[in-house]
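To start, I am sharing the structure in question, which I have written as structure tokens.
Every protein chain of the complex appears in place save one, which is left out.
After this line comes chain A, so read on.
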Amino acid sequence: MMTGLGSTMVRAGRRLLSSLPALFGVLVFTFLLMRVLPGDPAVFFASGPNAGKEEIEQIRKQMGLDRSVPEQLVYYLSDIGHGNLGRSMMTGQPVLKDLRERLPASLELTFTALLIALVAAVPLGVLAALRPGSIVDHGVRLFCALGVCVPTFVSGLLLIYVFYYLLGLAPDPTGRIDVFTSLPPQRTGFLSIDFLLGGDIDGWWAACKQLILPAVSMALFVIAPLARITRASMLVSLGSDFVRTARSVGLSWRKVVVTYALRNAILPVITIAGIVFSTMLGANVLVEKVFSWPGVASYALDALLSSDYAPVQGFVLLMASLFVLVNLAVDICYGIADPRVSIE
């Protein structure tokens, strides 16, 4: 058993190493891409009512844009090597600090949304697969189609309108915590966990209430791929020989569906869940905007609009690294779900 775990770790480490060239490529590519974009950040940020040539030059110098592009790249890479991602003009803070503060917000939202989506999608997919072509199957299909059709910001605004504006049940959609609630001591950065660690149940509940609406509107959007994949792979699995055998020996319905069929059908769902998670993290910008969620995606979008190079580069690097980690986690999950799979 230990050797099994050990070899998995070794393999994981090797995988991680082999992803380094890709990360480096992403780094250089983003760097060059940002320089090719036609906006000049110095002009944009020198926007005081009297800012003239002198101010623009000064900001250019401050951002290091007065040097040639290859020179800038060398400086940038050496900064990265020292763990310095540069400074954001927008917030005036080091990018690393901004990302460190905002990443937990995005992760908390994305994890919750993914959890909600999985909890809803897997049973939906299983149900649809159990009675293909029935009303239930069509119902699930309709629900999924609606979920995908409605963009997240529309469903977000609708949820706000109903639960906050009309019913007054949800708290105001302004970030992770009600402005009048004091924050727990920072440990993980996940507010729901920090409140629990701090033993503050009221605070925990306040944080959860803020989290529900954005997480649901994000989940609605990703239920469809997860449910469809579950259905498809359940259909294959339910039609296979081992399920027929299990049925014929008179095993309980539950045992047949859950233990045999679902366990075998879950592999593609894990793969898709991994991909969905990575996409959600970067693509939840609209939800973050609608709910004033202080996450990394809305941060990157604002930076992109104002051609603030450092945060965009930092964000892309972060996303690339996360993608590598998520893929690794997915591979490891494979091994747990199906011991025959190795990640070599």
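Please note the rule applied: a residue touches a chain if its C-beta (ideal position, glycine included) is under 8 Å from a C-beta of that chain, and two chains touch if they have at least 3 such contacts; residues count from 1.
To be clear about the criterion, contacts and distances are computed from a predicted model.
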TODO: Among "Molybdopterin dehydrogenase", "Sarcosine oxidase subunit delta", "ABC transporter substrate-binding protein" or "Electron transfer flavoprotein subunit alpha/FixB family protein", go ahead and choose the protein name stored in UniProt for the chain not displayed.
DONE: "ABC transporter substrate-binding protein"
Open item on the list: Using the touch definition from the top, which of A:Gly64, A:Gly175, A:Gly189 or A:Gly335 touches the missing chain?
Closed with: A:Gly175
- [ ] Taking the full complex into account, find the residue in A:Phe31, A:Phe190 or A:Tyr299 that is in contact with the omitted chain.
- [x] A:Tyr299
TODO: Touching the absent chain in the whole complex: find that residue among A:Arg67, A:Arg187 or A:Arg263.
DONE: A:Arg263
- [ ] Have a look at A:Leu23, A:Leu77, A:Leu96 or A:Leu157 and name the one touching the chain we're not showing.
- [x] A:Leu157
Open item on the list: List every residue of chain A that touches the chain not included in the displayed model.
Closed with: 37-41, 43-56, 58-59, 62, 89-93, 98, 101, 119-120, 122-124, 126-127, 143, 157, 160-161, 163-165, 167-175, 178-181, 202, 205-206, 209, 212, 216, 254, 257-258, 262-263, 266, 289-292, 294, 298-299, 302, 304-307
